[in-house]
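As you look at this complex, bear in mind that one protein chain is not there, while each of the others sits in place.
Showing subunit A:
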Amino acid sequence: MAEWREYYQNEDDEVEEDEEDSGGAYKISGRDSLVFLVDASKEMFIKGEDGGPSNFDMTMQCVRSVYTSKIISSDKDLVALVFYGTEKSKNPRNSFKHVYVYHDLDSPGAKHVQDIDKLQGEKGAQLAEKTMGSGETSLGEALWCCSNLYSDIKLRLSHKRLMIFTCRDDPHGGDSAKDRQARTKAADLKETGVVIDLMHLTKPEGFDVSLFFCDIVSPPEDESELGLQTEPCRKLEDLQKRVRAKELKKRAQSRLTFSLGEGVNLAVGVYVLARTATKPPAVRLYRDTNEPVRTKTRYFHAHNGGILLPNDMKRSQVYGKKQIVMEKDEVDEIKKFDDPGLVLMGFKPMERLKLHHHIRPALFIYPEEEQILGSSCMFTTLLLKCSEKNLFALCRYIPRRNTPPRFVALVPQREELDQSQTQATPPGFRVIFLPFADDIRTVDAHVGPTASDEQVDKMKEIVHKLRFKYRSDAFENPMLQQHYRNLEALALDMLAPEPIEDLTMPKVQMMDDRLGPLVQEFKDLVYPPDYNPEGKPAAKRKPAESGGGGAEKKPKVEMSEEELKNHVEKGTLGKLTVPVLKDACRQFGIRTTGTKKQELIDALTMQFSK
């Protein structure tokens, strides 16, 4: 009955009402795969300057961070770790010498991470020496072996990437036969859609890419793209950044038409560059075997027990005590205003984009030359002009079919590179969602006395002492980190999870030290001696102003049947609070379908309107 499950799952989703797509519903057409091909020659293990980590160590840290980030963000992706230039050999058919497949292509798990940890540091180097050793190098054999890894995978692979980590620019020491073999094998790999990147590391006399590796790696995605990064990575951060920039395949959330009017249409891809990462949903496991179980949901007729097909069900809402019924199709139709796309309304100066007009994380658009030729040129011109005139474009945005429109601001963003010539901000338009009148709440501003210049100046000193450079990737989510540490501990049978560093906590000690006497000086300026801002405000006062005193506990008052009936009759049940309604249901032994306010009201109405 697999079909039923499929079927009703869809139904369920519908009832939940449109969960917006901000989570990034990617149309995935296969799995991404990434092979780390790491040089295990002696040179890789040489300690860095001033006792810094060796190239091998840096690589392992980098691989580890990719493993853990894959586990968190895309656990379906496949990753492999292969060493070349080893003494010992280990590969599926053991047909290749001096190639050691440490991890076969697989989605990484806790075990994999642990394995990598074992290869780090002094001890790691010893372990590597013991298990693999350093020996002859044949990159050709290694590449061949990797191509077998890919072909042994039965799953559909959407994106195949291979990263070579090495500090040797001439791995075969002038052996031209081996060079040739490596080139041939690299070409074969590229033929099958594998992208080969070089993550070259420092070497005392400098790494010369043109000696050999320029023929091995894939050409840049697009002719204008900066070709090989000619500077080798010195620092771990650089390496990590470089790996991270390549490791994720960018995917458009959707491809849409951007219409300027009068049939002037270009194609754009919509990308999610930031979405709130959440804890993945739990899976149910069968207690006896720990195997995952599936759920099936069906709808039955309560009286005759027959299975209800979609046509046997309708949708309803109650307003003003009246039930209004619609077909499911009609419910969808109501949400349809126009076909999906971006439609240009006009332009406004940037200062019209208000800071507080924020309702959702932004999206990003980039032209899709493959859909409409000429899109990129038109798009670039718009980008240049908007940026030059300091304007944003106002558009109507319908992301999908049967989705109501939203207005968005397209804010131009020109490309920026960081010091290491890596792209820091990509070129394109940011899509900022704008609120409708309904989304803006009426807040009665509190008007109070304002500060004097002296007070403000003192605060400026405080602000000055505590300034820092904000970076958007500086904070990890402590909740997620803890969750994954817990899982890691359980998966690896560790006694306790590794402690996390909660970066969201203020560094109180450091702040106090930096501020010194400033805090007291400021307090003396603004607070009278007997004022204690940490104390409770003086007595719960006055009749609660505009929703102020939600916390007040009212004594439980039982409601008489009379009163309830009165409420039902007048339709004023909605005025009662949820606890009161719950009490009333309990008091009269009324069964409810749930504890939502509407459900409680429905139950009471049914009981007392008879």
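The rule we apply is simple: a residue touches a chain if its C-beta (ideal position, glycine included) is under 8 Å from a C-beta of that chain, and two chains touch if they have at least 3 such contacts; residues count from 1.
Following the convention adopted for this analysis, contacts and distances are computed from a predicted model.
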| item | value |
| --- | --- |
| Listed names "Glutathione S-transferase", "26S proteasome non-ATPase regulatory subunit 1 homolog", "Coatomer subunit zeta" or "X-ray repair cross-complementing protein 5", with the criterion being the UniProt name of the chain not displayed | "X-ray repair cross-complementing protein 5" |
| Which of A:51, A:173, A:263 or A:589 contacts the chain that the document leaves out | A:263 |
| Candidate in contact with the missing chain, chosen from A:236, A:462 or A:559 | A:462 |
| Residue of A:180, A:401 or A:586 in touch with the missing chain, whole complex considered | A:401 |
